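For reference, the structure I am asking about is given below.
For this depiction, one protein chain was excluded, whereas all remaining protein chains were kept in their positions.
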Amino acid sequence: MVKAIGKTKKTPGIEVIDIEEPALGPEDVLVRVKATAICGTDLHYYHWDAYAERHNPGLPRVLGHEFCGDVIKIGENVKTLHPGDRVSGETHIPCKSCIFCRTGKMHICKDMKIFGVDTIYGSFAPYTALPEVTAVKIPDEIPYEVGAVLEPLGVAVHAVSEAQIRPGDFVVVMGCGPIGVYAQQLAKLAGASKIISTDVKDYRLNLSRKAGVGEAINVLRSDPVARVMELTNGVGADVVIEVSGANSAIKQALDSVKRTGRIVLVGTAHKPTEVDTTNYLIYKEIKMSGITGRLMFDTWYQSIKIAVNKLIDLGVVTTHRFELDDAEEAFSLIDKGEGGKVVFLP
Amino acid sequence: MVKAIGKTKKTPGIEVIDIEEPALGPEDVLVRVKATAICGTDLHYYHWDAYAERHNPGLPRVLGHEFCGDVIKIGENVKTLHPGDRVSGETHIPCKSCIFCRTGKMHICKDMKIFGVDTIYGSFAPYTALPEVTAVKIPDEIPYEVGAVLEPLGVAVHAVSEAQIRPGDFVVVMGCGPIGVYAQQLAKLAGASKIISTDVKDYRLNLSRKAGVGEAINVLRSDPVARVMELTNGVGADVVIEVSGANSAIKQALDSVKRTGRIVLVGTAHKPTEVDTTNYLIYKEIKMSGITGRLMFDTWYQSIKIAVNKLIDLGVVTTHRFELDDAEEAFSLIDKGEGGKVVFLP
Amino acid sequence: MVKAIGKTKKTPGIEVIDIEEPALGPEDVLVRVKATAICGTDLHYYHWDAYAERHNPGLPRVLGHEFCGDVIKIGENVKTLHPGDRVSGETHIPCKSCIFCRTGKMHICKDMKIFGVDTIYGSFAPYTALPEVTAVKIPDEIPYEVGAVLEPLGVAVHAVSEAQIRPGDFVVVMGCGPIGVYAQQLAKLAGASKIISTDVKDYRLNLSRKAGVGEAINVLRSDPVARVMELTNGVGADVVIEVSGANSAIKQALDSVKRTGRIVLVGTAHKPTEVDTTNYLIYKEIKMSGITGRLMFDTWYQSIKIAVNKLIDLGVVTTHRFELDDAEEAFSLIDKGEGGKVVFLP
Partner (left out) sequence: MVKAIGKTKKTPGIEVIDIEEPALGPEDVLVRVKATAICGTDLHYYHWDAYAERHNPGLPRVLGHEFCGDVIKIGENVKTLHPGDRVSGETHIPCKSCIFCRTGKMHICKDMKIFGVDTIYGSFAPYTALPEVTAVKIPDEIPYEVGAVLEPLGVAVHAVSEAQIRPGDFVVVMGCGPIGVYAQQLAKLAGASKIISTDVKDYRLNLSRKAGVGEAINVLRSDPVARVMELTNGVGADVVIEVSGANSAIKQALDSVKRTGRIVLVGTAHKPTEVDTTNYLIYKEIKMSGITGRLMFDTWYQSIKIAVNKLIDLGVVTTHRFELDDAEEAFSLIDKGEGGKVVFLP
């Protein structure tokens, strides 16, 4: 029996539980988890909301999906991983046989399952087991703590890649949580001449300021659209990356971006947004697309190069480190918006 | 004094008026109009609605902007056109000096004026004058009637180009007015294996059927999304081109297109559409963009090749021909949805 | 023991041999071959040249890699294929673990093996065995003979996709062998306004004429570049697809294509070509790229749609059908350039 962070009942809260070591299927790898981070998705279970109800493979269960660790055992059909390999968790478990999986778009598999969400056993434990396809080998020179955030970093890498930033571009990133700040750092890395970052919480805006990537605006106190227009002589931003998931931010994105500009949506809004397709998408030929997860595995190769060469400071948003026993304190911090990336060291 | 179709007062209706020949500025060309077609935009003036009020450079005025004719006189600074040249009207009058005009995107100029909309003198007359940049030289082998519809054809060419159709693709085109049917013909020309066309009016659906480009569905009587899913084994269409401007059609576009599919918006909806960005643009990585007008002049070169080589039947939607004197009858037909493309031969 | 077409010795010629049924590995499928076609690559073994020496896994061996048949047995780890499935052979056997295989580019795997080339057992036999990844399931409505040419068709589909043909484009395809003629048919399907096809053999030019896809020019008798320039008013072709592999054709491609045009190389020249990079690639910004094989499996999904919907006549280049016993006659025809696609029906 091992200690883990998970759920035994369908009620709010988070528990430290004792649970058996995970079983190892023929296509799985068993991993000694060395660092694992809380994602916003995990909060659904802390609140036990509709999402948690919908994605509940059974109880008791272990939560967590952002992690890094060492492979200690492999299933009999595993070919590309070996005991001793350092791996980072990809989260997505694709079917490998649908038309999307077979055409280089495994990350939007028609029959996707999510590790630590749709599976009983997640990563908030000293050991976890997951399919070979969901464990990405990374170089040993990437520290465990950095390896544990390659998954959220990858979302930002994927978004910035879709945004096609060119050196000199004026970029707006809405949202200053970990993925938002990574996206801001990556926009700067890609040569942006100016980055405007927005959020409603000063704690998060300060994370962005700490990363030193531009001007951080609290949208509750000042109008980001006006500021963008002022700085661009009324032309607008070349690119807007929307990470907040706020409906109002999506509208600000449309107002901030220039004619023929590009909006990349990352933040998942809880409800639809009223989009004036005529005056924005048509008359201004603004392009709007979204991204989810990471390209499997193009984004990973790119993220690993960024991490190995330390092209951005990946630790800047990691604000707290905890033992598994401190689950309640850790979740509470995130829930109150008083933490950046919070990491457990099991 | 010449006879023309236009407006002398801000009330509904259409008038046949006598008006002086247009003046010729130093950068203008004077054209003998040989064929000119009614566009949906012209109906704003027939109804004298808010749009008409907003785009009213003065009265009396001559309406019309889709046309073809012969240059008979040129202003002193005109360089690329000469008397005797056959020209088709582009409609857009760009400033030629803003950042968009200077980077190959003249069609979304920041300070655009529209010929026959923002100008006193349109094309529903035996003579019209317009800037050199707005008159496109076409080969003499293109008949005047075809030349008069190159402008709306160009909208469809631009849309299909943005849609990046590949041979074999499954395509949905929403809307069976002239631009919709052109887009359907062009999708077939681009190698689509199957085209589903939709509309709410049987008259228009019959235009599509006459063009012979696939299956035409009246969305009031059957569900196009279900039909697309049935024919694609639940995968969805590769591409949806939305030409109707109906909010419900935009939603059907999102429901019809496959993961990573592409939606191109052409029809201008009168109000915003509720877009579930999370479940469509993000989780399915659907790309949504719009197009307006024609690339100046890339679309024109392409449209001319299509017309000269008769790659599609450009006459299929042209249902009526009238003298200028029959303005009321012509406008009334279009207004009732009982005409396809209606052409005047001044 | 079964009858097959293959080699027992390293000398010119082709043999009908008796050989044991192929063994079935845990990741393989056993297929009852119903139709299998000769590819130009097979001629290396007919002549036993340097290529044959380089790609010789052992003797005796069975040749052939373009085929279609029914799965009759599957290895224990096979997941996506089942007995009764109709499959077409992909030819490429990728490693599935290199950076290219892991980023959607399996077709240019760093450690590629070729079925029927680098393996003992090819498809010129009633039975063959090959890895699951190399057998592509196709719908039963595609006849076996068509299924046997989806592999070379896929090369043309891949090439035309890379060429990004737009409706109205002027296209040149150099080479009128099966892949060349497929490419010409596909260019027409994609909406080309005019296609110029070239070859040095009248037999092949007649295949192109039979397909009815444009003007076929024997370059020994007239100058294709002059013809292209005459038809395009000196501008040049929008796209050139080079399938012949002749060094002189590559130079003609550079001379035929317009400024900013695109050259897609498919034919493998035996030696390097002198390319004037300054006057073509730089001063005219001509883009030159090549393609090999088929995207795994994007090209296959597209090819299947084309075949199922009969968007082009896939039988037009199939000129002869033989029994396995007629190997010598079949190979001799191809060698003399007196056959298009030649199919065995084992």
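Each chain carries a letter (A, B and C) given by its place in the written order, and its residues are counted from 1.
Please note the rule applied: a residue touches a chain if its C-beta (ideal position, glycine included) is under 8 Å from a C-beta of that chain, and two chains touch if they have at least 3 such contacts.
This structure is a prediction, so every number in the text was calculated from the model and none was measured.
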Tell me which residue among C:K3, C:K105 or C:R227 touches the hidden chain in the full complex. C:K105
Any idea which of C:L265, C:L314 or C:A330 touches the chain not displayed? C:L265
Considering the complete complex, of C:I286, C:I312, C:A327 or C:V343, the missing chain is touched by C:I286
Hidden partner interface residues of chain C, rising order: 99-100, 105, 108, 110, 235, 245, 250, 259-260, 265-266, 268-278, 280-292
For chain B, the residues touching the chain missing from this view: 77, 79-80, 96-97, 99, 102-105, 295-298, 301
Identify the residues of chain A touching the omitted chain, counting contacts across the whole complex. 157, 160-161, 166-170, 186, 189-191, 193-194, 302-303, 305-306, 308-309, 311
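We adopt the following convention: only the chains that are shown with their structure count from here on.
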Measure off the straight-line distance from the CA centroid of chain A to the CA centroid of chain C, and report it in whole Å. 42
For the pair chain B and chain C, the C-alpha centroid-to-centroid distance in angstrom is 42
